[in-house]
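Sharing a structure here in structure tokens format.
Only one protein chain is missing from this complex, and each of the others stays in its spot.
Going in written order, the chains are labelled A and B, and every chain counts its residues from 1.
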Amino acid sequence: MTTGNPMMYVGAVGLIMIGLFTVLSKRNLIKIIVGLTLLDTGVNLLLVAIGYIHNRTAPILTQAHADPSKMVDPVPQALVLTAIVIGLGVTALALALAIRVYGHYKTLDTRKIRGLKW
Amino acid sequence: MRAFVSFSVLALIVVGLALSLSHVPFGKDRMQVANYYLDHGVADTGATNLVTAVVLNYRALDTLGEVTVLFIASLGLGVFLSWPKKKEGTQEEGKRELPEASLIVRRGSQFLFPLIILFGGYIFLHGHLTPGGGFQGGSVIASAFLLMFLGNNAYRLRHTPLTVTESLAGITFVVVGLIGLGVGGYFLNNFLPKGSMFSLFSAGVIPILYSAIGLKVGAELSGIVANMFESRSER
Partner (left out) sequence: MIYIAILTVAMLIAGLAAYFFRDLIAAVVACAAVSLIASVLFYLLQAPDVAMAEAAIGAGLTTAIFVIAIRKTGRYEK
């Protein structure tokens, strides 16, 4: 492994695990959505960490003769950039659904909401 | 029982991730497509920020799809929060829940509001030269509206200008793409001159497209924040 920091992947995969476990084991709808945002952050971190190469610079030219072979991979960064913004939209939509569910059932507990039990 | 099922699903996913990630050559060399983008990006697009070159030149059609996803999410939020129709009176009651903020907070947020909008505009206008772009600038603009909502209890956003801005920005994106189709033969062709590197008017249509995305994302996220604030309380 020529990578400088395996700690990065530990962090990203750990965050994915915490998010998944929150989604699977919690019973409060807002807490489940918190787990989804943690999962989102972890996946984004993993994607950017895959594109990172040790001792290279950001893919932005600062002078006309900068060397492009000394830059990290720009493709995962472009993917993650839009994924973050869409993550906010999805979170807001899920929260609007949670508010409506609370208005109907007066609770956010999935055990008491018919149709959300498992 | 539930914790056991959760743990077993989690263990399954951990094993799967470990098995698949151990085959990824982390930190080795880049993919060939990335090599092409880095070597030819500036010559092809004129944008010195190569992330912008990927987002708005090589993969601009994907960006149009992603902006559409965001639009549909904000549309769905508006539909869910405004249905069923509010009764008269409950709206007024929800407005006066909190005490008024102090004079310093109110005046401070009103003073900072135009400066934050200006900063957001700077970020998306220089998206092809420096770090930043339409998505970041749009979210900075939305945070300015969030600051106004937090600092001023009586602040209400008028939704018509937001809708008009959003629609015009979306139409601009598609029309620029269609002009590219007519002039150069494919959708979102970069038909304007590339200009000289490191100047504001360079990189052809990229500043126009990123400004459109910035205005559209800013209007959509501000609309999401405003809808959340103005929906009635369920308690």
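Throughout what follows, a contact is a pair of C-beta atoms (placed from the backbone, for glycine too) under 8 Å apart; a residue touches a chain by one contact, two chains touch by 3 or more.
This is a predicted model, so every value here is computed, not measured.
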{"item": "Sole contact to the chain not displayed, among B:A34, B:V140 or B:L192", "value": "B:V140"}
{"item": "Residues in chain B touching the chain absent from view", "value": "49, 51-52, 123, 131-133, 135-136, 139-140, 142-143, 146, 150, 221, 224-225, 228-229, 231, 233-235"}
{"item": "Contact set of chain A toward the excluded chain (per top definition)", "value": "4-5, 7-8, 10-11, 14-15, 18-19, 21-22, 26-28, 30-31, 33-35, 37-38, 41, 44-45, 48-49, 51-52, 56-60, 72, 77, 80-81, 84-85, 87-88, 91-92, 95-96, 98-99, 102, 107-109"}
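The definition used in the following text is that only the chains that are shown with their structure count from here on.
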{"item": "Chain B residues within the chain A interface of the complex", "value": "2-3, 5-6, 9-10, 13-14, 17, 21, 24, 26-31, 33-34, 37-39, 41-42, 48-51, 53-55, 59, 62-63, 66, 69-70, 73-74, 76-77, 80-81, 130-131, 133, 135, 138-139, 197-198, 217, 220-221, 224, 227-228, 231, 234"}
{"item": "Contacting residues of chain A [partner chain B, same complex]", "value": "1-4, 9, 13, 16-17, 20-21, 24-25, 49-54, 58-62, 64, 68-69, 71-75, 77-78, 81-82, 84-86, 88-90, 92-93, 95-97, 99-100, 102-103, 106, 118"}
